[in-house]
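Here we show just some of the chains, and they stay where they sit in the whole.
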Amino acid sequence: MQIRVINPNTTASMTEKIGEAAQQIAAPGTRVVATNPRSGPASIESHFDEAISAVGVLEEVRAGELEQADAYIIACFGDPGLLAARELTRAPVIGIAEAAFHMATLISTRFSIVTTLGRTGIIAEHLLQSYGFAHHCRRVRAAEIPVLDLEDGGNAALDRIIEECLRAKAEDNIGAIVLGCGGMADLREQISREVGLPIVEGVTAAMKLAESLVSLGLGTSKHGDLAFPRPKAFSGQFEYLSGPGR
Amino acid sequence: MQIRVINPNTTASMTEKIGEAAQQIAAPGTRVVATNPRSGPASIESHFDEAISAVGVLEEVRAGELEQADAYIIACFGDPGLLAARELTRAPVIGIAEAAFHMATLISTRFSIVTTLGRTGIIAEHLLQSYGFAHHCRRVRAAEIPVLDLEDGGNAALDRIIEECLRAKAEDNIGAIVLGCGGMADLREQISREVGLPIVEGVTAAMKLAESLVSLGLGTSKHGDLAFPRPKAFSGQFEYLSGPGR
Amino acid sequence: MQIRVINPNTTASMTEKIGEAAQQIAAPGTRVVATNPRSGPASIESHFDEAISAVGVLEEVRAGELEQADAYIIACFGDPGLLAARELTRAPVIGIAEAAFHMATLISTRFSIVTTLGRTGIIAEHLLQSYGFAHHCRRVRAAEIPVLDLEDGGNAALDRIIEECLRAKAEDNIGAIVLGCGGMADLREQISREVGLPIVEGVTAAMKLAESLVSLGLGTSKHGDLAFPRPKAFSGQFEYLSGPGR
Amino acid sequence: MQIRVINPNTTASMTEKIGEAAQQIAAPGTRVVATNPRSGPASIESHFDEAISAVGVLEEVRAGELEQADAYIIACFGDPGLLAARELTRAPVIGIAEAAFHMATLISTRFSIVTTLGRTGIIAEHLLQSYGFAHHCRRVRAAEIPVLDLEDGGNAALDRIIEECLRAKAEDNIGAIVLGCGGMADLREQISREVGLPIVEGVTAAMKLAESLVSLGLGTSKHGDLAFPRPKAFSGQFEYLSGPGR
């Protein structure tokens, strides 16, 4: 089974880190192809970054279709382009935010989220509402660290995340914590040890959900509103998307 | 006052039609600049089309900022790129779906939507939920006509829309109907006459909301999660977005 | 265009103040007729005050119909008599609470309300739920000042409101503040300057929504549950309402 | 124990009928005082009728306070003036719509409502949402009979109600039916026999809830937002409400 793990931003070191975390958790026989778009933002910290990154996500799904990928993971906590990506393939497509939420509700009655920047909290709130998990989440917390600080090799970012997780544990009346950034994929074990609470991380959670769906023979429904897009003309830099359809 | 009305698809005839409808409803002193992106889909009928179109919408907002536009309208019923567009400007940005929903709740207790293709109904459902209007909408109906059929000059599409509106009036226990496509901007008066019910159309509704906010001195809040995006590096076809600031 | 701005309480100085704020924001060609009922409470600070005031609101709509008013505004933050008023006219009727909520959601993702007395907070909560904005409002705050303190000419009330707005800005994770009393109609600019956040005030917001609907040719739907009331007999002090029709 | 059953409309025959139904169900030792306001509409079939009737309801509560009533019932299915009435007394105040909803949820998982006119359905919908019972109610049905047809002595109205109840039983997947009009207080047994389903009627339900609260020593909380209204000046026809307080 080939799972294409798409880091929606263009920071190669993060892609590599995410890929390693994904491969490590993968079942025997699952091959992870970790990629990032050639075009897009170096990190995703706003609705704007997210909207731009969605184009790259869709490119990567199109590329994956040529390689007959069995499933896709969108490895950014805002799940950018998720429904659009699902339209492009019969394979399952999993966002890491949804993956983490699903898993967290299976092991606790209530959870909190610890994300990077406060301004992205609203993205998590919107996803929680849309997916149906609003009342399972007690609080969205931010460590107030820029995403790329997770790449700088030092411990400052990790320390801040652990600090916020400990606060969540002490104050939020929860059973689990969801890590709110794909860049934390390599930190879940360490954070879990330090915090003493189940820590749900989205990349790893999504890997197992993707494998699960493939094993079940389930993929994105092509009946109804996730059917392949109607073929049509595209202009300008998107002209290459034109066509009679897939 | 200059209002930039952005048709997110690239069909110039639709842009023109939308621009005319917008200018017609505009207050004296309001100048409508109707534009569409150079790059993007000819029509928007899926999440995929919508995700691609968001890039063009954001381009048009950036262009508008250079021209010091006073407000922006996103003239596609899925409100593509809405929150991202808001991050790029202090001016108000209004989506035509939200505009129509707001106006419909002010003149009726319950409304139905008549849109083009059934597959886009889910987009309307998601917006209704996110904006808070889910329980004001009785039903999302589709005339099952492709968007560009609205451009072909004949009456078949119009007839189908009127037929569906009449069904909504007869069956849905509603006080108003929301037209679910920017391409219907020129049809509201005719449909209203034929159907005998208040017909809310998004482009015209958004025009008045945009003018209203400008008059009130209100624009997108730059405090909190709609602040300008943090400057950062972009790669590839989006490299031009890189920069030290907004 | 004539817009009848109804102050539901009987304090003439407040009516005047509200009328001035409304006229100031009005479009050229819009004439504001600011009125208050002859009968009713001097201020509205409870469900009881609100229920009594609704009668006066309805009187004023009936009076407006004789003068062929083009739209109505109910200038009390509880929107007293709103749906009843809508039944009496084909013109639009806008409550200032709903107007402020609608506008606030167009420029921010989340807002707080700063109202006068804590005991009226529940009225705002009920309106938020009914209109669909419950999850857009982070917190209902009270400055704990009686309504008529806003009329006494001093700065104490204003200072308290600004203080509470600053707390909301600092603590509530919001992008905008809604002022929760018609008596604050003249304060929005000053508060906005001091607080440094978009301040949405209902009278001015409602004015623009009313003008917008009139421009769009949209009025209260007479199809369905907002149709004119069935004519019938009324007794006692309300006998004058009897009749064969509207 | 004295329970004041307030028929918010001015139709004496309905007041009498409601009073009889209430007294019949009353516990030994409970005295029913059935009243209606001197002023108000002959029937309540719109938001307008309801708003006017609220004044009479409040008058009747004030009158009841002089007679030291132990509890109040508002015997119109829209619960007009409910929260305002609660502010005026330490005694419990029960609306017949809420009473019926509460009781229906105790004996079934889902219920439907059969009311008089379709246009009042929205009032029931709003109450269901506000009280928290929206997802317990499958459907609001109307027999499309004017309220006063229930007073004309013939069987046509009853037949229509039974017909609609039988449809609800057959189609709605429910366990109980709520009768949606105070004027049906005398019909519950007959309808129940004909329909073969638990029929919940509001006047009788409210009687038992009122007695229950009195027995429990529970009355309207005077701590917080249902405290007595602040005393203040009232003008015109409502001047008699002015005062230093209750």
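Labels for the chains are A, B, C and D, by order of writing; each one numbers its residues from 1.
Convention: a contact is a pair of C-beta atoms (placed from the backbone, for glycine too) under 8 Å apart; a residue touches a chain by one contact, two chains touch by 3 or more.
Because the structure is a prediction, the values reported are computed rather than measured.
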Next on the checklist: How many copies of this one chain make up the entire complex, given that 4 are placed?
Outcome noted: 6
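By definition in this document, only the chains that are shown with their structure count from here on.
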Item to check | Most widely separated chain from chain D, with each centre as the mean of CA atoms | outcome: A
Checklist outcome for this item: Chain-centre distance (mean CA atoms) for chain A and chain D, in whole Å, is 52
Checklist entry - Taking each residue of chain A in turn, which ones touch at least two of the other chains? => result 118, 121-122, 129
Next on the checklist: Taking the touch definition from the header, please name the shape of the chain graph: line, ring, star, complete or other.
Outcome noted: other
Checklist entry - What are all the touching pairs of chains? => result A-B, A-C, B-C, B-D, C-D
Checklist entry - Where on chain A does chain B make contact in their complex? => result 10, 37-43, 45-52, 54-55, 58, 81, 83-84, 86-88, 118-122, 126, 129-130, 146, 224-225, 227, 229-230, 232-239, 241
Item to check | Parts of chain D lying in touch with chain B, wherever the complex brings them together | outcome: 118, 121-122, 129, 134
Checklist entry - Once bound in the complex, which stretches of chain C touch chain A? => result 109-110, 135, 173
